[in-house]
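Omission of a single protein chain aside, the complex is shown with its protein chains in their original locations.
What follows is chain A.
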Amino acid sequence: MAGLIIAVPVFVTLIAGLVNGGGDAWSHIRDTLLVGYTGGTLGMLALTGIMILITAVPAAWLVTMYQFPGRGVFEWLLILPLAAPGYVLAYAYADLMGLMGPFQVAIRDVTGLSARDYWFPDMRNLPGLAFVLTCALYPYVYLTARAAFVSQSVCALEAARSLGASSFRRFWQVALPAARPAIAAGLALALMEAAADYGAAEYLGVPTLTFGIVRAWQSFGEPAAAARLALVLVAIVIGLILAERYTRGRAGSQQSSTRWRTVSRARLPLGAGLAASALCGLIFLVAFVLPVSRLVWLVMESRDSIAPIGRALFNTLILAGSGAALAFVLALVIALTVRQSGLVAGFARLMASTGYAIPGAVLALGALIVMGQLGLTLTGAGAIFALAWVYASRFTTSGAEPMVAALGRAPASMGYAAESLGASPLRRAVSVDLPVALSGAMAGALILFVESLKELPATLMLRPFNWDTLSVRANAYATDERLAAAALPSLLITLAGLLPVILLSWRLSRSRPGDAE
């Protein structure tokens, strides 16, 4: 049931894409725009993927294997950029690096050159988009790679060392291949998020499929054409999942020694140590400090004329709150049935993770089509419900995860004890598993709320009239060239996003197998 609730928007969209003709707009989109959209999404994914790997993997390797100045701090600082959604970073960077941004103005003032006389990196193109998304999403790979390096058998590395392998060779030929499945999993997650991005691509003017879906619905008023584009996007996402599975499958037997030994971090010589600090510092500076301080500066500069956002804040709390509440109930159901290996429970879990992989724009489209079929209109309660449904569909998995983890930590004997005392499965679920699962509930609810609050495309498409959320306001102000006004809601979103990230890093620092500091 929970799985069905989650899955309906996806399948409705897919079926609509396959069955409906697509309308007049479709032939135009197919002939003139489809190649550009698809190329934009694929190019963005490829470039973002490469940039994430060369940022996140070395950073994870450094903080796990070596001791250098500031290592302990960087270990968790490097997770923080996860707090800011891609579109917020896009606003900040487009302004920072733009023609009227501080760097270019300084160049022109100092040299007296005009803009055509020098080259400066442009954010408003595909590489710019990939850069911004890398900043926002590299922590996924950093986290999984770090976890893989930490839990890797040290013996294999020491064997390599004793055979005379250089530290680079140990990384490249021993640690990296063993960590590959984890890195691939992190990368798949990051790229699913990248494929779902609407705000950054729209603002930086890069046509992607997600952008095309929203536009087909908004400008052409053609849900059918949008559903066709959604088919292509979903195919790409499925490709990502299959690629990840393939990597995992082949890497099955690589961890031959499972003996546990504490990681002893090699202390880097001073020069190399400072270089490592500088690299980690640079990543954190570029991905977080620089854009966020630009937003703070914009807010401070225009604090007298800042647009009021009290109502947007209220709307956000209600909408994200409704979404989180619905998703929470579904997540709880999934968590409590996770021990059951039956077909139904497995189906629910599969559906929930499918929802996570599907971009919000696609789910919103499905909800729109369902509402249309039922003759419901996008006003008032109906719209709020539709949006909560889409939030739940997309984020339930991430909310269920902490609860499943909490259940996993509880000893199985608790359940056996309940059974041997004659408790029915229902009674067991309610009086044994539920209290345990709820210990992960805080984290789950927080994640659900913040993910809903950051969501842009589905919120844009489904929110009830006059119900602008922080993300919608930020997007509207930014596209309206009122960046100073966009800065405040953007900062609030980032601030809210910091909460689960800090919680996450706290949990990480507590649960580190084999790590003796």
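Heads up, the rule we're going with is that a contact is a pair of C-beta atoms (placed from the backbone, for glycine too) under 8 Å apart; a residue touches a chain by one contact, two chains touch by 3 or more; residues count from 1.
Quick note on the criterion: contacts and distances are computed from a predicted model.
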Looking at UniProt, which of "Membrane protein", "Nucleoside-diphosphate sugar epimerase", "MxaA protein" or "Iron ABC transporter substrate-binding protein" names the chain that isn't shown? "Iron ABC transporter substrate-binding protein"
Of A:20, A:67 or A:104, the residue that touches the missing chain is A:104
Interface residues of chain A (partner: the chain not displayed): 28, 32-33, 99-100, 104, 108, 113-117, 122, 124-125, 204-205, 207, 215, 218-220, 311, 318, 322, 325-326, 376-385, 388, 464-468, 476, 479-481
